[in-house]
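The other protein chains are all here in position, but one chain of the complex has been omitted.
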């Protein structure tokens, strides 16, 4: 696939297409059969080695569902999933535009990857702690976090429970089982394994679900997570969202030319699944399988969610600098929202009328939530957050040296306001 | 194998035997057949996945050699290997005793693991850089490093090329392709991959061979090494010496219950071999195979050398605190020196007479080398190293702040000598 | 009351807390069945169970990572790093994660964990068994850094650390495990059984953070130090028969600035001692604070006596160690200055 370098014997992987090339993914086969089989969740990990190289699918691109992994969930649940994904996409659109208008400093979309976060949240119990990255706002949506609360975080305003301490999108919502997102990639993976170990230690049935992009699997923390999960049979799920890109680096740089990311788990004796991440039902089924395995004491599963990052990395990124423009459109696994919709239509649980109504409802929800949120401040106005709150929550109580600094700040700040 | 903990649902692995138990390794099968097959060194990495779970062997415990991995080396070479291993063991004995007598601060034996270092050095080219741990003095012996030079390092005396800067056994011998050993576990693995990349970049045929204990595979550096080696197809060999113990922790703590250590490589798309580390011919053959693969552009191989640490971790360790006393004696794969000797006897290339002569020659060599080394100083006497050399080689040239400190030291030291 | 060396005192602190609180657990390399390379956890697995005191893979980053996850989930993990020299693979988890989880989540998630690790030289450990990296941690907001110099403090401070709701780095001067060390490697070893501070209550007690301990009272100068150097300071002061305040800081962050300032304002002269490398060592911060708060009282330049700006060389260990001779020179200098 990759062009071979002619300049050196040092091999450096390159993506198949660059700006100007016509992307053609015919080498990535959409499997015709709905393989692989679904083993018992308590099976020996070796039985899942082949799953790491295959691709679990349930939904055909034409909308039929099929095969052993069909989770058999009812139409209401499917419609809920569709709704959450559509909210996610509408929210992304809105917040991206608001960033362009200077209302927030930064935003990151999850376009094309909505099925992963939404199906994960729906397949797990609400008490299961998820350790997400910045591309899984769908979890919060699916778990019922109010849109306005999220938007206030994005706007860093006085409605933000984090009081503007964190970059937009680095949410923390304990009540919704959403662990505080770190700006440092990878670090949370092993923390999630520790959380899972704590669940086992305390004897609860809860588990942890940790997420990384395929790019960040190169961090040591990924190795720690797999290794400790293996040693202590920690009740957790280790998810790799392979959206093909890590900012401008294609997945081959993260060593994805040599092997799939799911296969990383095989060598540690962990169960491994690889799933079509644009297939809501397949993701749901895989999460359910792995959650059952973890809860029953079978230990961790590594799941690779095979998908595509349809948009730029963040509002700071311009993907046309490093990949063809219409790349995402020709991705052979389609769009997760369209695919679930096609399925619901096929089983006569969805139609244009309902779709329009939902679109409208969502637009209203986003619009009104945003309006309410913006009233509480934005980058373009006053945040409304007292700046001296920056000295809080460094420690449980403010130690004397920090108290002295706060006092100094208060005086300086008064002076500043005076000068202005 | 492991006792299940009854106290908690948090699983913590335990070794099969503790002090007082009668060790019984009948669950570790010595394979009857000389499998697995030897694929072409340029084969697809997947063809070696099964090798990661099997065990490459050439020498039967009874001394016959057999099977597809027989490297077909001549008797002179075999005798050289035997000699190096015996020197290694004799040196270990001597230096351990000298540590007990207070002549050096610290020592680490490689008893039971001599075949790995010696066969590695012999199977590679002299220009191939080895990144060893503290348990591969056999490499230096096989590559012709004078015994006295090593002993001077161990004694931290004025014959030590490192001028006492490093702990005994943390050798550095660039002339013998022996990279400076770090006290920090794991760190050199990824450095060795970088060295291999540099060989490829410069277009030489050299490769790097990096070594870790099974315990240290849990460090992030091991992951970095596998990952970068995979991405850039680096010409290198990644060796895991699984001697079952990491100080007091059995290999299950390093996640060895879930899978073999060789299998770690599979998930990265690397070739993987697992070899009887007490079988000189098998180690030689595996190294040869992997070196050919690396040199021909096939990239890295992960090799697990399956062996047993027969003695304590170091002179600071007392293994009877955490494992049965005679553990090493009942290890089902015998002793590497005895096995190679048995083979040579079987093919009539060795006999008692020659053995006695060699024993004596080695004893003389060790004795005279030690005598000559000790003349240059030891812990029990003056090291003979000027203490102000400690300010050298922090940087290429001594910067002014360090020069000032050296000057201060010289004055203080004169004062000290005065007070004493 | 019982006679304990520092190892026993540290073990006792963990034992007391594990008995009181089922959320306390201990892990690290070789700490389980074996009880740790310095024996600090010996017997804890037998007493409290396999799942409460266990071995980990050799992965300091992983150890810190699971400690954070467990702490966030409501436990109170105590993680041992076998030597402080090996803490760096866990540095990111400590500095970016443990120390910042509370801030990042504005208090929603916290990391009440304790990291125990032996520091300092004096045991012929060479470059990688002798380091004193405290200054790399005192620069990290959100972390507390503690270093005891005797069994009594060690136990009380460790209990306070375990009970603290923020992450605490607890540094154990390994040269003091068995007895005070006055800086002369050739002198016969002294052990804690002959020392008042080896008298340690068996039960629960706390030694609070941010409080220095004055181990000598005097008028001529102030010595600020911690860890092994506390004893070297005392030996030097005794030798010179000078009248000095010696402050064993114990808690580097938060720091007992009040006691420091009070003493230096009284004496007008100050010597700072630590074993770590000089440049950007914690002594720099101490010097900065003294000059910020006591400038008008200072009668001579503050002196630092520290390890040299080199790695800790194996054979030159005692040339590197800031021993009594250098300390005495510095004392004389500030007294004359």
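To keep things simple, chains are lettered A, B and C as they appear, and every chain counts its residues starting from 1.
Here is the rule we use: a residue touches a chain if its C-beta (ideal position, glycine included) is under 8 Å from a C-beta of that chain, and two chains touch if they have at least 3 such contacts.
If you're wondering where the values come from, they're calculated on a predicted model, not measured in any experiment.
Listed by label, the shown chains that the missing chain touches in the whole complex are A, B, C. Screening B:48, B:182, B:248 or B:278 against the full complex identifies B:182 as the residue touching the chain left out.
Residue in contact with the omitted chain (choice from A:82, A:254 or A:366): A:254.
The chain omitted from view is touched by exactly one of C:122, C:142 or C:180, namely C:142.
If you put the missing chain back, the residues of subunit A touching it would be 5, 7-8, 10, 12, 14, 18, 105-106, 156, 160, 163-168, 170, 182-186, 215-216, 218-221, 246-249, 253-255, 316, 321-322, 383, 385, 387-391, 394, 401-402, 405, 409, 412-413, 415-416, 419.
For subunit B, the residues touching the chain absent from view are 129, 161-163, 165-166, 170, 172-174, 179-180, 182, 184, 187, 189-199, 201-202, 208, 220-221, 224-225, 227-228, 231, 392-396, 399-401. Residues 61, 85, 88-89, 91-92, 95-96, 100, 103-104, 127-128, 133, 135-136, 138-139, 141-142, 253, 276-277, 279-285, 287-288, 291-292, 295-296, 298, 300-304, 309-311, 337 of subunit C touch the missing chain (whole complex, contact as defined above).
Following the convention adopted for this analysis, only the chains that are shown with their structure count from here on.
Between subunit B and subunit C, the centres computed from C-alpha atoms are 35 Å apart. For subunit A, residues touching at least two other chains, in rising order: 197, 201, 220-221, 224, 227-228, 231.
In subunit C, the residues touching two or more other chains are 51, 56-57, 59, 61-62, 89.
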